[in-house]
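A single protein chain has been omitted from the complex, and every remaining protein chain is retained in its original position.
Chain nomenclature is as follows: A, B and C, assigned in order of appearance, with residue numbering initiated at 1 for each chain independently.
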Amino acid sequence: MTRYSIWSLARNALSHHADWPRQWRSPAPRPAYDVVIVGGGGHGLATAYYLAKEHGIANVAVLEKGWLGGGNTGRNTTIVRSNYLWDESAALYELSLKLWEGLSKDLNYNVMLSQRGVLNLAHSLGDVRAGRRRAEANRLNGIDSVWLEPEGVKKVCPPLNTSASLRYPVLGSTWQPRGGTARHDAVAWGYARAADARGVDIIQTCEVTGIRRDPDGRVAGVETTQGFIGAGKVGIVAAGHTSVLAAMADIRLPIQSHPLQALVSEPIKPVLDCVVMSGAIHVYVSQSDKGELVIGAGIDGYNSYAQRGSVHVLEHQTAALCELFPVFARLRMMRTWAGIVDVCPDASPILGKTPVPGLFINGGWGTGGFKATPGSGYVFAHTIARDEPHPVAAPFALERFTTGALIDEHGAAAVAH
Amino acid sequence: MLLIECPWCGPREEPEFHYGGQAHVVRPADPAALSDADWAAYVFLRDNPKGVFAERWCHTAGCRRWFNVLRDTVSHRVLAVYRMGETAPAVDPALVEGAR
Amino acid sequence: MDTPTLPAALLEPSDPAAGPTAGFGAPGGPGGRWESPLYPLERAMAAASGPLVTLSSTLPRTALTLRATEGLLPEIGRLYGVTPPTTPNTWTASADGRRLALWLGPDEWLLVAPDGTAPALEAAIRETRANDGWLGVTDTSHTYTTLVLTGPRARLVLSKGCTLDLHPRAIGAGACVQTLLARTRVLLRFTDDGPDRADAIEVWVRNSFARYTVAWLLDAMTGIAAEPGDF
């Protein structure tokens, strides 16, 4: 792997950037691999990378039906934070945030992590109680979360309207300074390049159409649009299509797929220097390095695989934006899009083994998967490699729906739904 | 924005409706007789097909009736609307995007 | 139309203290027996009204929510003077126009009758219960605030917050629909009770939302004269 640096950049500038090597190969699939990862998004690529790096398993293929990062990795609003309520989630997302903090260096790829801080606003006394509770739990879990009164919120985010005359005034906020945003595409590309360098085969436009099992029920490989590929183990990491793939192995999941829409404004000069989330009035916003305001909200209510949502949802979230930031009202919505999010009943992911030996699932992240990318890949790689859950992943096993040990993060999800 | 034909009120815009997820999930007659796993399946496991989905909607802002809809989750096309207690009608496969 | 052979109690208020002029204060005013949530807004509503659109509120009426099966409707019709309609999203009226039946759902109607007749009407309808365990009747007279929009641009004002096809070709006198207006559920009843049989559209909204709805309508009426009036 050619290392990226200011020197390599300068050297390549001399040749007008004509000599840069491919960031990852485009190999034909081999007949079989030790592990096949289904899904070339951030989580899948991270899984492959950590399988190779942490567990020495490099005979791995990542199969992507379209282009790398073309699913939710390239469609989310790029928020990174770890201020989750329950211990299990806090461990997972904080592990992830710690990996984020060293990720650019680890991957030799600038993923543009920008730790400019995340506000989760409270608009009712109930929000205040929940916010304080979360900040306190975070603090005891070693997460840098604090509670801010409205004056403190205004200080952190001057353009925010903290006037008491708002329909739902800002009564305070949690504040995680280490939270922020990252460049979503770079995460996929950086992991792909690093995984490829360790020998992982990344195969695009290769759609999995079936999961083949041995007579004894163990997974044997996957049928794809490029033919059968044998596999000792298969990991499904295909956000938006988790249920569809699981169904190929006759597994029903407590997952429903919904559209999640987002939008950006035209680029403007820097005006917003942190991430602002409001679950109560349904909007969250940050400003990208390109100058666009990146805005999201809650999911559309119905099941869909269309990557398309309903416009009234966007109207409600822009109304909420205009309420919180009246100075943004004249700015313009430039681009909208939607992803498909797999939602679990308790707003926590499913991460671990399945009833089919050799088949593993990592999905159901709902609206919050991007921030978990490194941690998810890290613990999932461990789970696949050792055939037993990583301790941080263990509580997220499918069995929790039978025992009742749910990890209900509705209060901590960006928007309660 | 979906346009949904309420069986009584006719086509109305999506915000008038409340989504109820998969249709035809029958509540077990004797939950106590079920294993934990079977009960969990009833409470949590739902179909999530890419293609035709039989689902429930309630016309909350209108006549407050629940009814069933067959909808293509890829094209969002509403393929059929029928009342509670009725069985799903057959669908012309040519109309289904998700099957492609 | 059924010939009404109604007991007097169903025609006129049974409670002599009720009625629009009764109570502690002026009708609709503060402290009255029927204190409208709109009394602080009546002046603004009058001021905003003009030849293109008027906004006002109605006098109190009795309203009963009726739940029944279709088989019970003829009997209720005989009793009430008008048979509740089975055609969705329509309303029917008694011969004298004082009693209305609005379709709310396949087994649900809103009976609208002169103020003060609720107790007797409810009791009378309940009598029919012997026929059918499915019957329900609930006095909802005090649940709604009813507004009236008239004028050639009444529909235009509603179209700013209502997704229905409000074109006269699609909806006209005799229709009643439950839908959303801005961010609130409403019941719209279309009549031709305006001047020269023009539109008079009743907007039924639950009391707690009344001021929001009026404020919203007043805002939607602002500048209406400067807007192309075609619909």
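The rule is simple: a residue touches a chain if its C-beta (ideal position, glycine included) is under 8 Å from a C-beta of that chain, and two chains touch if they have at least 3 such contacts.
Everything below uses one rule, namely that contacts and distances are computed from a predicted model.
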Chain left out of the displayed complex - its UniProt protein name, from "ABC transporter permease", "NADH-quinone oxidoreductase subunit K", "Heme exporter protein C" or "Sarcosine oxidase subunit alpha": "Sarcosine oxidase subunit alpha"
Task: Could you tell me which of the visible chains the hidden chain touches?
output: A, B, C
Task: Return the single residue from A:G44, A:G190 or A:G339 that touches the missing chain.
output: A:G190
- request: Consider the whole complex, including the chain that is not shown, and state which of A:A52, A:L92, A:I281 or A:A297 touches that chain.
  value: A:I281
Field: Selected from A:L253, A:A320 or A:L398 as touching the chain missing from the view
entry: A:A320
Missing-chain contacts mapped onto subunit C: 23-24, 30-37, 40, 60, 65, 67, 133-144, 159-165, 167, 169-170, 182-184, 206-209, 211-213, 215-216, 219-220, 222-223, 226-227, 230
- prompt: So which bits of subunit B touch the chain we can't see?
  reply: 1-3, 13, 18, 20, 26-27, 30-32, 34, 36, 39-40, 42-43, 56, 58, 60, 64-66, 75-76, 84-85, 97
Task: Spell out the interface residues on subunit A facing the chain that's missing from view.
output: 4-6, 8-10, 12-13, 16-18, 20-26, 66-68, 70, 74, 87, 90-91, 101-102, 104-105, 107-116, 123-126, 128-137, 139-143, 146, 159, 167-168, 183, 185-186, 189-190, 204, 265-271, 281, 287, 289-291, 308, 310-311, 314-316, 318-323, 326-337, 345, 402-406, 408, 410-411
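Keep in mind that, in the parts below, only the chains that are shown with their structure count from here on.
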- prompt: Which chain pair is joined by more contacting C-beta pairs, A-B or B-C?
  reply: A-B
Field: Distance between chain centroids, defined by C-alpha means - subunit A, subunit B (Å)
entry: 29
Query: Residues of subunit A that touch two or more other chains: which are they?
result: none
- request: Would you pick out the residues of subunit C that each touch at least 2 other chains?
  value: none
Message: Applying the document's contact rule, which stretches of subunit B touch subunit C when the two form their complex?
response: 8-10, 12-13, 15-16, 61-65
- prompt: Where on subunit B is subunit A touching in the complex?
  reply: 1-2, 13-15, 18-19, 21, 36-37, 40-41, 43-50, 53, 55, 71, 73-76, 98
- prompt: In their shared complex, at which residues does subunit A touch subunit B?
  reply: 241, 243-244, 247, 252-257, 301-306, 308, 310-312, 345, 401-403
